[in-house]
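Yeah, one chain of the complex is gone here, protein chain that is, but the others are all in their spots.
Right after this comes chain A.
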Amino acid sequence: MSARSLLPARRPVPGVFVALALTLAIGWLVVLVDGGQLFNQSTTVSLLHVAAGLGFVAVGQTLVILGGSLDLSVAYVISLSTLVAAETMNGNDGAVVPAIGLALAVSAGIGLLNGLLVTKLRVNAFIATLGVGLLLKGYLDSGYDGPAGTTSPTLVQTLGYQRVGPVPLSFLLLVAVTGMAWFALSRTRFGHHLVAVGGDAEVARLSGVRNDRVLVTAHVLCSLCAGLAGIYLASRLGSGAPRVGTEGLYDLESIAAVVIGGTALAGGRGGVVGTVGGVLLLASIDAVFNQLDVDAFFKQVIRGAIIIAAVAVYARRALRKAAS
């Protein structure tokens, strides 16, 4: 009888956490030399807030990318979700539940559309989700010039600003969402099938997996996560914001976080834990640069370099694995 173990096959610690630790250590030192303090209450809190917003989107993005797909419409889904939530609430505490429900339902609907375009009409995911994103952009641009609606004060006080020690409630929610996604990937048939579809769609199909259904589900979940990020941002900003998704670059940053977190862009390998590492890494770099008052453009250059370096490292590793 072979050795029994409940642990999944031993996997190396995702390199992203090593990079995260290094970034924090170096950042701390540099900031210290500069005369600042990286780990004080306010920077930590703002770092975690940034991470929470991006984190929701990136966890959802991980699911579709694992399945070999992609979602470029998330930024617009976020903007739309802030508006749906804030306008439905209109400052009224009693309307919180229906508002959140409606925002999530609209997001899920968009995810369903994405999923159906990708699976049934066989439109390439890049094009399909970009197209859906542009549709939403048209609606947002024509309907809104600026912030609209008012988020209920209770939601602002709780999801938006409440903390447990230095940890915002929203970050705890991200941890919970990540936990659920991890659980879904490792302990449900859906998760197993999703990774199989991303790894090799033909193998999955020949093994009896219903590829289309799995991918549509992943797209719905991804959009739901983006919708959740929208609700969170609405509670931070106090109103609906038609440009918040695109200005925050949530589409590309979420994909970057997924890739830095070790998930293969082609699908079939990776997971949500690494993604959260990637999100924290990007947020930490932000925090360090803010402390150092680095020029915003230079910040982008450094982020670009880090993303390229991360992908290059993974590519090398994959090469070595193939060679051995």
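Simple rule for what comes next: a residue touches a chain if its C-beta (ideal position, glycine included) is under 8 Å from a C-beta of that chain, and two chains touch if they have at least 3 such contacts; residues count from 1.
Note that in this section contacts and distances are computed from a predicted model.
**Q** Can you match the unshown chain of the complex to its UniProt protein name from these: "OB-fold protein", "Allophanate hydrolase", "Sugar ABC transporter ATP-binding protein" or "RNA polymerase sigma-70 factor, ECF subfamily"?
**A** Protein name of the absent chain (UniProt record): "Sugar ABC transporter ATP-binding protein".
**Q** Where the complex has a chain not shown, which of A:Val33, A:Val97, A:Val164 or A:Leu206 is the residue touching it?
**A** Answer from the full complex: A:Leu206 touches the omitted chain.
**Q** In the whole complex, not just what's shown, which of A:Asn40, A:Asn124, A:Gln157 or A:Thr188 touches the removed chain?
**A** Answering carefully, the residue with contact to the hidden chain is A:Thr188.
**Q** Applying the definition given at the start, please give the residues of chain A touching the unseen chain.
**A** Residues 1-9, 186-189, 191-193, 195-196, 199-200, 202-204, 206-209, 268-269, 321 of chain A touch the chain that is not shown.
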